[in-house]
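Missing here is one protein chain; the remaining ones are kept as they sit in the complex.
A and B are the chain letters, set down in written order, and residue numbers restart from 1 in every chain.
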Amino acid sequence: MTMFSSRNWREYPQRYRMEAVKFKKSGLTFFPPRDIDPTNGDVECEKVNLPDIGKILTFTVVRIAPAQWGDVGPYGIAIVELADGTRLMGQMTDVDVNEIKIGMEVRVEFRRVQQEGHHGVLSYGYKFVPKWW
Amino acid sequence: MAGIVGYGAHLPRHRIKVEEIAKVWGADAPSYKKGLMLREKSVPPPDMDTITLSVEAARRALVRAQNVNAVDIGAIYIGSESHPYAVKPSGTTVAEALGATPDIHCADFEFACKAGSEAMYVAMSHIDAGQMDFALAIAADTSQGAPSDALEFSAAAGAGAFIMGRENLIADCLYTHSYMTDMPDFWRREHEFYPQHAGRFTGEEAYFAHTKGATQAILKKSNMKPEDFTYAVFHQPNGKFPQRVALEQGFTQEQIDPGWLSPTLGNTYSGASPIGLTATLDVAKPGDMILMCSYGSGAGSDAFIWKVTDRIDEVRDLTIKTRKLLEENLTYIEYGTYAKFRRKIIKNA
Partner (left out) sequence: MRTVCVVGVGMSKWGEVWKRSFRQLFVDAARNAIEESGVDHIDSLYVGCMSGGLFAGQEHVGAIMADYLGMPGIPAMRVESACASGGMSFRAALLDVGSGMSDIVMAAGVEKMTDIDGDEATAALATAADQEYEVFHGATFPGLYAMMAQAHMAKHGTTRQMLTAVSVKNHHNGSMNPVAQYPFKLKPETVENSVMVADPLRILDCSPITDGAAAVIVCTEEIAKKLGRPYLKVLGSGLATDTIQLAQRDDMTTIKSATLASERALKMAGKKISDIQCVEVHDCFTIAELMVLESVGLFEPGKAGMATVAGETALDGRIPVNPSGGLKSKGHPVGATGIAQIIEIYKQLTGQAENGRQITSSPTIGMTQNMGGSGASSVVHILEVAS
């Protein structure tokens, strides 16, 4: 995937700080943020930051990886439900991929997610690590 | 005077044992273990670098700072010799991740292994000058050591972060003293992967001369003696140097123990004495006096005298402690994985 710096930069609030939106009328939180509440068309919302603890709803271990992660070896990807009920997908790290399980508690950590070859920008963001403390 | 309002650390979970490295190069593991007092070292996985270590350590510092909002931080300084970009600051990424932008001052510091303590020194200067209420100093490295070089047995990764302020302190900085000369003991030229060092010349005239120079000066300045301190933390390029410099100046093993991490952590370069300070604060009690002395090749030492306040009891357990990061949840890797993690495998493709 081509990762132009502008495209990555635009997502910093989500990737770096997990900024979500909470709509006024429904009280629902959406990540990534949306401009329109799909439940009622509301556009009035406020920024909220998501909690950094959650549990795995489902996962897989990608064993045949895209070129970007070709050298990393098998890696886990999970859909995590955070403590406030918000769900998001992210890569697992600091884990034996064979030990990932549905229901596993995870903690969000700031990691390097991608890099644009040897010369391009480094892309940082959230990943999940098993909650051990 | 300025001091620490919040502190935090982060370490990778991966470790490699000295024997594993020695095996590859036919080196004598027992001599490294005995001579340099190194058993194993931390290794950053490919998705961890100075920026990511800094963000995690800083987030923990913010937790311990309690009522400090990221937007109230007036400056972020990151000291490291492994900033991920040659040109593009680490500090702005960390500031963005913390939510501390845009009204903030940022700079990346480089001074071999002393960059972290200079970030602490400068951050406190802003507080003392009344320029801002809070400043964040981070000491982080994913250190480089050339394959088969002696440095490969020690070069490790980790970060310590300190939010400096003037009120609600955890540790008050009573004195500082810096001691510098032009010393060609260790360097890395532009575009080189790994640092070079001057072998045994890095010892007496370099590490020991400067750490002792700074320590003796700050003791004189403060009119204190080694026995007046509960703890002491010295720069730790290996296990042996910090122990020797402590004992030779009249400090005891008990004083350095809590912050003496290098035997199992390795040399975290800019992170070394600052991370040692976080581990020391983790066990310190109100009223304890701590001496900290960094060393960076090229060369210089920054010495600090910290007085721990009552607030330590309130914040110590708010997030993970450094010893826990050092001793628990570890994964031992073999040299092949280490070489891959540290991008030491050349693909001619």
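A few points about this structure:
Everything below uses one rule, namely that a contact is a pair of C-beta atoms (placed from the backbone, for glycine too) under 8 Å apart; a residue touches a chain by one contact, two chains touch by 3 or more.
This is a predicted model, so every value here is computed, not measured.
Taking every chain of the complex into account, the omitted one touches A.
Although one chain is not shown, part of chain A still touches it, namely residues 1, 3, 7, 11, 14, 32, 57-70, 75, 77-79, 87-91, 102, 113-114, 123, 125.
Rule of thumb we're sticking to: only the chains that are shown with their structure count from here on.
Rounded to whole angstrom units, the spacing between the C-alpha centres of chain A and chain B is 30.
Every residue of chain A that touches chain B in the complex is listed here, in rising order: 12, 16-17, 49, 71-72, 93-94, 96, 109-113, 122, 124, 127, 132-133. Residues of chain B touching chain A in their complex: 13, 45-49, 51-52, 55-56, 59, 84-85, 93, 96-99, 320, 324, 328-329, 331, 340.
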